[in-house]
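Here the complex is missing one protein chain, while the rest keep their positions.
Letters are used for the chains, namely A, B and C, taken in the order the chains are written, and counting of residues starts over at 1 for each.
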Amino acid sequence: MDKGTRRAPTGDTVYISVVGGGAAPEAERETARAVGRLVAEAGAVLVCGGLGGTMEAACRGARERGGLTIGILPGTERSDANPFVDLAIPTGLGEARNALVVRAADAVIAVAGEFGTLSEIALALSTGVPVVGIGTWELSRRGEPVDAFERFDDPDVAVSAALALAASRREEKLAP
Amino acid sequence: MDKGTRRAPTGDTVYISVVGGGAAPEAERETARAVGRLVAEAGAVLVCGGLGGTMEAACRGARERGGLTIGILPGTERSDANPFVDLAIPTGLGEARNALVVRAADAVIAVAGEFGTLSEIALALSTGVPVVGIGTWELSRRGEPVDAFERFDDPDVAVSAALALAASRREEKLAP
Amino acid sequence: MDKGTRRAPTGDTVYISVVGGGAAPEAERETARAVGRLVAEAGAVLVCGGLGGTMEAACRGARERGGLTIGILPGTERSDANPFVDLAIPTGLGEARNALVVRAADAVIAVAGEFGTLSEIALALSTGVPVVGIGTWELSRRGEPVDAFERFDDPDVAVSAALALAASRREEKLAP
Partner (left out) sequence: MDKGTRRAPTGDTVYISVVGGGAAPEAERETARAVGRLVAEAGAVLVCGGLGGTMEAACRGARERGGLTIGILPGTERSDANPFVDLAIPTGLGEARNALVVRAADAVIAVAGEFGTLSEIALALSTGVPVVGIGTWELSRRGEPVDAFERFDDPDVAVSAALALAASRREEKLAP
C-alpha cells in the first residue's frame, strides 16, 4: 500500500493528532498502531510529531489502512521522520513544534507518553483542542483530580470519542 | 480530480515550495499555475504559505495534475487555506511561518511577490535551500548586483532548474 | 524604584521563569509577588509570559526589590505587557511562546496555574529545565504519582530551591 494511491483529503477531512512517547514499549506501540488504523479507516488524516515509538506505530497503523500521515518534526531534516510518515514538515523549532502538532488537529489522542506528551495535552487543553487519553497522564491540583479529558482503554472507543469531539468542535466553529 | 486518488509521497518524494504574493495580478497567477502543474507532473509535493494569489494559483495547477499540496498557514485556522490546499497546517506563528515554508522544501520557486516573498527568498539563501526566481526580486549591495539565484521567464525551464537543484542538494546530504 | 537604576545583568546572572495563571485569585497573586521579590533579592532576572495575574504579581514583586523583569508575550504588541514588565518581547507565536518562556530560564517556578502553566511545567521537564512548584499541578500516570519536581508551600523555600537547582544546572553545563 505504501506506494499506492489513497484518498486525497478535502476541506471536510478531519485531522487527528496522535501524541505519545518517542520510545515506547511494545504494548503502547500496539495501541498506537490500532489507533492509527482506526483513524485512517475513518478517513481522517493522522498528524504526529514524526519521530519513533508511538508516533511511528500510529503512522504504521494508518498506512496499513491507506491513511495519510503527517509528521511535524522538531529538527530541520526531513529524513528524521519515521518511515511511515507520508508528509514530513521539518520545523526546526525544537520542542516548540509541540504547539504545532496540537494546532494542526481537530482532536488529540494521547497514548501514554512522557513529558513531551504532557505538554501536548496541556497545550491542547489551553487552546480548546479536544483531548482523549489512553493510559496517559492524570492530572490533579492540590489533591483534587482535574478531569480535563476523557480516558479509555479501548482504542476503538477512544478514536470514536475523538472523532465525535472533532466533529462537535468543527460545528461550533461553523456556527454563526 | 479533487476528491479522487493520487500518488502517495514516498521517502524519495521531492518537496518544492512556491512562494509569491497573497494578492497577485492575473499574469502572475497564470505563471504560478503553470509552475504548480509542472511540479505535480514531476511527482513533487507542492508546499506553499496556503493563502491566496500566487499560492492559490500554484495549488490549483498542482491539483489539475493530480499533485499533492501543503499549505503552511500563518494563522490558527485551517479554514484560512485556499480551496486547492490538500493538507493545511495552521501554525499560529504569523510571519515566522515563512521560515517553515522554506525549511519544508528541497528547493524554492519564487514567482514575483512582495516583501514576504523576499523574506522567504532570503531565508532560503541563508539556510542553504536552493532558490529559482520568475519575475521576482533582484538584489544588489552597494551598487553591485548579487546573483544569488537563477532567474527564468519560462515556468518550464524554472521548474526543471528547481528540480535539478533539489536533486543535487539531496545527493549532497546523502554523501558521506 | 520603577524609573530608577538597577543592577545590570552579567554573564553570571541567573534567569528564573515564574509561570502561573493569567487570571489568579488574590492569594496566588500574593504568593507570586513574594516569589518575585525573592528572585530579585537574589539578583536573578525574572522571566515570565508578560501578561496579568500571576505574571503581573511576580513582576510587581521583582520591581519592588529593584529586579529586572522580562515578559515574553504571545501576541505582537508590546503594549500587551503588564505594567511591571521592564523588557517586553512580543513574539507573535501564540501559545508556542510557552516554549520560549521555559528556554529562557535556568529554573522555572510554577505558582498554581491552569493548562498553559501545565504546558510550561511539561516543556521544562522534557527539556531538562528544573521546576519547582507552589500549589500547582500534581502528576500521575496509571494511578502512580510521578514526582517530577519539588513542591513547597513557602515562597522563601521554593525560591531557594529553584536557585540551587539553577546553580547545579549551570555547573553541569560548564563541566567538561
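Definition applied: contacts are C-beta pairs under 8 Å (C-beta built on N, C-alpha and C of every residue); 3 or more make two chains touch, one makes a residue touch a chain.
Being a predicted model, the structure only gives us computed values, none of them experimental.
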item	value
In the full complex, displayed partners of the excluded chain	A, B, C
Contact partner of the left-out chain, one of B:41, B:114 or B:150	B:114
Touching the absent chain when the full complex is considered, from B:16, B:55, B:73 or B:93	B:93
Chain B residues touching the omitted chain (full complex)	93-96, 98-100, 112, 114-116, 118-119, 121-123, 125-127, 135-143, 148
Chain C residues touching the omitted chain (full complex)	2-11, 15, 45, 68, 70, 72, 76-79, 83, 86-87, 89-93, 99-100, 103-104, 127, 173
Residues of chain A (touch criterion as defined above) contacting the omitted chain	76, 92-96
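We adopt the following convention: only the chains that are shown with their structure count from here on.
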item	value
Homomeric contact chain B-chain C: same or different residue positions, threshold half	same
Chain centre separation in whole Å, for chain C relative to chain A (CA means)	30
Chain B and chain C, separation of their C-alpha mean positions in angstrom	40
Contacts with 2+ other chains: residues of chain C	93-96
